[in-house]
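The complex is shown incomplete by one protein chain, all other protein chains being positioned as in the whole.
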Amino acid sequence: MSKQNKIKSVQELEQPVVDLSIDYNTVDQEPKKERPRGREYPQSRSRMPEKQLFEFAEYKASDAERTGYSNYSYWKSVWQNFLRNKPAVIMSVVFILLFIFTFVSPLISKYTVESIRIDYDRMFTSPNSEFWFGTDNMGRDYWCQVWFATRTSILLAVLVAVGEIILGTVIGLLWGYVRKLDRFFTELYNFVNNVPTIIYMTLIALMVGKSFLIMALAMIFFNWLATARNVRNLVLMYRDREYNLASRCLGTSVGSILARNILPYLISVIILRLALAIPGTIAYETTLTYLGLMDVSRPSLGILLRNARSFFLDYPYLLVFPAGIVSIITITFYLVGNAFSDACDPRNHV
Amino acid sequence: MSEAMKQTVDFDARARQVLSQVPLLSARDVEVTFSLRGNKLTAIRRASLDLYEGETLAIVGESGSGKSVFTKCFVGMLDKNGSITHGSIQYDGQELTQLSEKEWLKIRGKKIAMVTQDPMTSLNPLKTVGYQIQEAVELHQGLRGRAAKEETLRILEAVGISDAARRYKQYPHEFSGGMRQRVVIAIAVACRPQILICDEPTTALDVTIQAQILDLIRRLQKEQNMTIIYITHDLGVVANVADRVAVMYAGQVIEIGMANEIFFDPWHPYTWALLSALPQLGVKGEKLPAIDGTPPNLFNKIQGDAFAPRNKHALNIDFLEEPPMYEVTATHQVKAWLRDPRAPKVDQPQSIARLAESKTETGTDPNAYHPHLDPNRETLIQVKNMQVTFGTGRKKFVAVDDVNFEIYKGETFALVGESGSGKTTIGRALVRINPITGGEVYLNGQKINGKISKEQDLKVIRSCQMIFQDPMASLNERAKVDYIVSEGLINHHLYKNEAEREEKVQKALEEVGLLPEFSSRFPHEFSGGQRQRIGIARALIMEPQFIVADEPISALDVSIRAQVLNLLNDLKKKRGLTYMFIAHDLSVVRFISDRIAVIHKGRIVELAEAEELFFHPLHPYTRALLSAVPNPNPYVERSKQLMVYDPDVHDYSVDKPIWNEILPDHFVYGNERELDGYRKELGL
Partner (left out) sequence: MAKYLLKRLLQSVVTILLIVSVVFLLMRLMPTDYYFSEDELMKLTEDQKQSRLEAEGLLDPPLVQLGNFLVRLSRFDLGTSRRIQTNKPVVDVIGSRFGVSMRIGLTALGIALVIGVVLGVLQARFKGHAIDHVGTGYTVFINAVPTLVSYSLVLIFGARVLGLPSLYSVRKVQQSSILPIACLTLTSIAGYMLWTRRYMVDELNKDYIRLAKLKGLNDRQVMFRHVLKNAFVPLAQYLPYSVLMTVGGSLLVEKFFSVPGMGPLLTDAISRYDTNVVQGCVLLYATLGVVGVLLGDLLMVLVDPRISLSGKGEVR
């Protein structure tokens, strides 16, 4: 077989391959040690004469080790991806301002929830300079009620959401990892889940009490199931991955495996569920309030919406203010949750 | 190499054929870019390729070399975020890069069809196999109703699925992996394409099945006069199928030529390195010539020759300027500065010569030390009648049954079998991840299964460690390398203070060839080979006597495998380790192990010293397995006689089989009648 060398284009040979017009003297001025075979190196090479170009380069294994190195960081990518989701970012800012305002508003408003009183002469006053959001059916200032209720609802939602996520995660981890507990939790899950929870909630409200605390606990108690099941299914997915087998092989305890090998993988899901649990809880609270299963002594958005039901066809502002605020809050968390879960998906990472 | 062997394929005739033709498909300077959330990845960097009618062109490359992406351009199936940003692809008078989706429908399937990689997910699980094939028949052959069904049945039989009428009505989940791949091929063939692109069609399959599928594709090619592009990373497969070979690296075709030219007279240092790293060309006990490092990150701009940083023959200019294509022969081009007249003369590495001389069997060093031959050999692990079952009641499944073997101190004991044979189960049972349901396991003469004392337990944990198959899955992505490596130390407080722990971690990292500074990084910053070494460091830090290596290189790229094999051998020498090496690839096993056990369906059927097993295989399953081993010499590979193992050859109804030591250290599973036959063969 003939092995003649034929250059594809003769021109390539005749043209100087590199720009040789650089002062060669500078080459030697660079101390040899500080010449890594990385990106900077070619520049120094570009000053080489052609003859040297076709000499063997020095080979370093540690340079080869650095090829293909990536400086990817999971959480940094998550954060960058999240920031690219403009609606979610804008809504988060709006929500934060709104939440801060619930604390500021009592300082600037003319009435406070503690000081308002029933005055039928002023009922259904449309919003004006005295009553910024008008008055309700009993002539009370609506502005201070709305902001107080917003704060109450957010706090309740956060309390319940955090509670159910913690409980759900802990139970889900055990449910998924400890094979012996699987049967028990599965049966419990089916038992509770086969009947609309509203039945249980009604029973509790009427037989135990409707106070803020009791209902918050009841919500936590019935809402953890969904999180737990979700976590459990994920744990099943990760439980027999090779890195967990490796840990078992090294004698790592179940607790450490759950905390260090499995939980970190669930964080994105947990945050998503937390973000979605907040609008969920707010919606649930309005429903329960509307059905008369919540204590009404402390204004919440649910209570305002419920009171508005009989009058808003004639006085729409009674609906507009609480409904608008509740929509902003719930949509924010919904968008943020979804944006975050998208951002967590490694397939969306670069 | 015998002349008879050379007759199996006449590459010169094929080369003449190629030179006399106009290309059927011609890709020129194709550039493909993907945009990933604002970042640009250039997956194909101006690659060119000609395809000639009737040939089989193999495209070889590692993952990320762009071989798959390149061929996806030929069927208009790039992912949505990717686009052809430069170059042209001419086929049948059409410019493929400019086609609309509607125009593609006239080509895709009809003229260019594709067989995809993973048969387990490529079929619609809810439609019968018959429906899915018939769909293609109706679409491309214009047949309807009964005629279409008959044609479908004919194709099913043609791809080697017996009992076609019954199989026609079955769903994909009722088919094994190999059978599903036959169905996927049937679908492609039913389109009656001119060009068939096979994208790693056998990567997910066992070697014996792989050999059958390759035969099938070759037969269908002849019957239907198809032109085939075969994408693979496996040089053995290339040797089997290819007329011409294109080697891809970092999005470019760096060398292309007739198969004999690429295997026996390659000129790109990357091709040299790929071939030299094959364990078939290595010498037992010596280091394999490994390629350091990993392929470049294509998000970064690449200057010069992409292979330069890993190239031991790199010239200074390689770091500066991309080399042009040089012509070696009319059919053989290479993109390497070494072919420039100004470049210094370099000889091809020795292993290439070995390949040309057809010395494609691992060499042995006659003076090498084999622990099992030592008269004072010590038994480290003893397994007696091991049985492992999964599930209970009716769902009970016996994964491993009545397995007996001993592993001597200092040896590498290999366990070879196909997927689902129970080899991993045995490995995991030894490190006690899987509890065993019957029999006993002894370490240094002490029983380690069942209930044992706490100190004993700790001792066993420290003595027996494991290396896992998939470096991507075997490291906790959310923990730093520091924690991963020192996990065992932390569990058992095997250090006095934090400083000592850190020191131990650094030492372990250095021992596996990683930089100590890596300890503060996360696993995703590393490549597969580096991750596998982190996994080895994690096991080493416990200072074990015995390591189970569960397919430690099968998930790695070809260029990385030799690194890990060399490391394992080094550590064995330095630390006096004993390995159980689990694998499905006999060529690797031959290179690395002292003794080999062959396992089939949960039973060890044969156990012998490595060379003895290769020269005197007794059990029909061992023979079938050996006959399927791919060989990187195209002439040898194409003249090999495939044996198919049929378990029905054993009649164990009356004469019960036993585990018998037929020769010293050569065990085989069989009944008296079979054993007699084996003895006769051995001349006993």
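First chain written, first letter: the chains are A and B, and each begins at residue 1.
Everything below uses one rule, namely that a contact is a pair of C-beta atoms (placed from the backbone, for glycine too) under 8 Å apart; a residue touches a chain by one contact, two chains touch by 3 or more.
Please read all numbers here as calculations on a predicted model, not as lab measurements.
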Write out, one label after another, the shown chains that touch the chain missing from the document. A, B
With respect to the chain omitted from the figure, which of A:L159, A:I198 or A:L263 is a touching residue? A:I198
Specify the residue from the set A:G168, A:G251 or A:P279 that touches the hidden chain. A:P279
Checked against the full complex, the residue among B:E53, B:D118, B:E327 or B:D401 that touches the missing chain is B:D118
May I ask you to list the residues on subunit A that touch the chain which is not drawn? 186, 189-191, 193-196, 198-199, 202-203, 206-207, 229, 232-233, 279, 282-283, 286-287, 290-293, 302, 305-306, 308-309, 312-313, 316, 319, 323, 326-327, 330-331, 333-335, 338
Given the full complex, what residues of subunit B touch the hidden partner chain? 75, 77, 101, 105, 108-110, 113-114, 116, 118, 121-127, 135-136, 139-140, 171, 173, 184, 187-188, 191
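By our rule, only the chains that are shown with their structure count from here on.
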Subunit A residues within the subunit B interface of the complex: 1-9, 12, 17-18, 37, 39, 41-42, 45-46, 48, 50-57, 59, 61-74, 81, 84, 241-243, 245-253, 256, 260-261, 264-265, 348-350
Under the stated contact criterion, what part of subunit B meets subunit A in this complex? 36-39, 261, 265, 291-297, 299, 303-304, 308-321, 324-329, 337, 339-344, 428, 431, 433, 457-458, 461, 465-466, 468-470, 473-479, 483, 487-488, 491-492, 513-515, 522, 524-527, 530, 535, 538, 542
